[in-house]
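Removed: one protein chain of the complex. Kept in place: all other protein chains.
Chain naming follows the written order as A and B, and within any one chain the residues start at number 1.
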Amino acid sequence: MRQAETTRTVNLLKEVDVAVIGAGPAGLAAALACAEAGVSTLLIDANDAPGGQLVKQTHKFFGSERQHAGTRGIQIPSLFTEKLANYPNVEIMWNTNASGFYDSGELVLEDEKRFMKILPKRMIVAAGASERFLIFRNNDLPGVYGAGAVQTLMNVYGVVPGDRVMMIGSGNIGLIVSYQLIQAGVDVAAVVEAAPCIGGYLVHAAKLRRAGVPILTSHTVLAAHGQESVTGATIAEVDKEWQPMPGTEREVECDVICLAVGLMPLVDVLWHAGCEMKYVPELGGHVPVRDENMRTSNPKVYAAGDSGGVEEASSAMVTGEIAGISAAKSLGHQAPGADARLAQLKADLAAIRSGPTGEKISAGVRCATVCGGVWE
Amino acid sequence: MRLKEHPILDFPAGREVVFTFDGKELRGIEGEPIAAALHASGVRVLRHSPVSGRARGFFCAIGNCSSCLMTVDGMPNVRVCTEPLKEGMVVETQKGHGHLPID
Partner (left out) sequence: MTDRPKRHDDDVIVCRCEDVTLGEIRRLISEGYHTIDEIKRISRAGMGQCQGRTCRHLIARELARALGVPQEEVEMPMFRPPTRPVLLSTIARGEGDE
């Protein structure tokens, strides 16, 4: 029995104005907004560096300059951390996980060594999203990867996932990762899409077409083959009810099956906090009901980025900043010009969500926003 | 396989370290996830599932699922997709739920 440990079991309750969970695009923007407003801010992330999933996004962003259009995703995290470093009212904890939120208002953090209890006046949940899984035979074989995993392996660590990849899903992630695989010298056998049309931007699809990759719409994967890892797959055409049509099965030679079939918001801590949740398929699953300032039904809790509904990194930076400004404002602090900035951000968000691919998101957001846009 | 050339990215040459996988000596880059080092050496089966003993590998890369749990330095259920590689680590394929080290 090591005596020292028992004597060290003291109450380390720390008070902070705003705790921001997650240092991806939304959390970084939220923390910076809080910093500028002058509130004490604690930013925590389970990884050892900022950026969340930005660290693997090698493509250039679209949209407005305010959301870093023309900049590659991988370059964005340092733009935020350089600014955050100027604020003594910001503390960052890496390798730290938000373990639970309790009725007492306590947020419990854990770093694989110890627990820490925090008492935040406001909490912004920007925990991101996790990848959706798909049902097909042998879907658990080594060689079946989430698209995010392939991106991480390849773009962060420089390790290719295999020789020949079959991509499932033609949303932007599926298209972009397919193109990145080709850039890394990996063969892409096909992009398989269950819907009758391509899900992502046509610019990305056109790049693949030029590289000679077939995009098979109205197709699905039925099975992965192999004993210890993937050696091939069976795909088939689907009918209007998304059911595979007998007789259309064919074999695809591949050693990697990459799933890009969508993301689900990571919302565990929002459930802990008793926030009213709603199933909104357009936003990826269960999301918190919120007002237009990203405040949830728990007045101390805000959601930002994919935790509030799966979108893109540019909108995550906007909802993060909206949540940050609003959380600080609810504590009576705001930076000069904050109201004008808030109005600008809401206009930016509407612009990002305009256009054909934004229609679905906008419908989802309307569904998830409290009646009239404000609580009570 | 490791990428040597990439049109956009540069991969800084990290310090090479030696570790063992099921007793076999392998090399990887210090600090990269254990799973990336194994993958670069062609190892794809990381564990066998607890009930039916099915082969499982790298899947989510963000410590979310349970696909990549391995025994590292005697400790079972380590998420190797996020656990940084260190010199001399003893990495083993995990069968089932794993056993707690007793000392």
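Convention: contacts are C-beta pairs under 8 Å (C-beta built on N, C-alpha and C of every residue); 3 or more make two chains touch, one makes a residue touch a chain.
If you're wondering where the values come from, they're calculated on a predicted model, not measured in any experiment.
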- Per the touch definition above, residue among A:108, A:182 or A:195 touching the missing chain: A:108
- Item | Options A:117, A:209 or A:300, residue touching the unrepresented chain | A:117
- Check each of A:286, A:300, A:346 or A:360 against the chain that is not shown and name the one that touches it. A:286
- Query: Which residue numbers on subunit A touch the omitted chain?
  - Reply: 4-5, 8-12, 46, 97-102, 108, 110, 112-117, 130, 132-133, 135-140, 264, 266, 268-269, 271-272, 277-279, 281, 285-286
- Note on the structure: On subunit B, the omitted chain is touched by residues 49-52, 54, 56, 60, 63-67, 69, 77, 100
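By our rule, only the chains that are shown with their structure count from here on.
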- subunit A to subunit B, mean C-alpha position gap in Å, rounds to 24
- Message: Please output the residues of subunit A touching subunit B within their complex, sorted ascending.
- Response: 46-48, 58, 72, 74, 130-131, 140-146, 148-149, 152-155, 157-161, 183-185, 227-229
- Note on the structure: The subunit B residues in contact with subunit A across the complex are 1-3, 6-9, 11, 29, 32-33, 36, 39-40, 44-46, 49, 54-64, 67, 81-82, 84
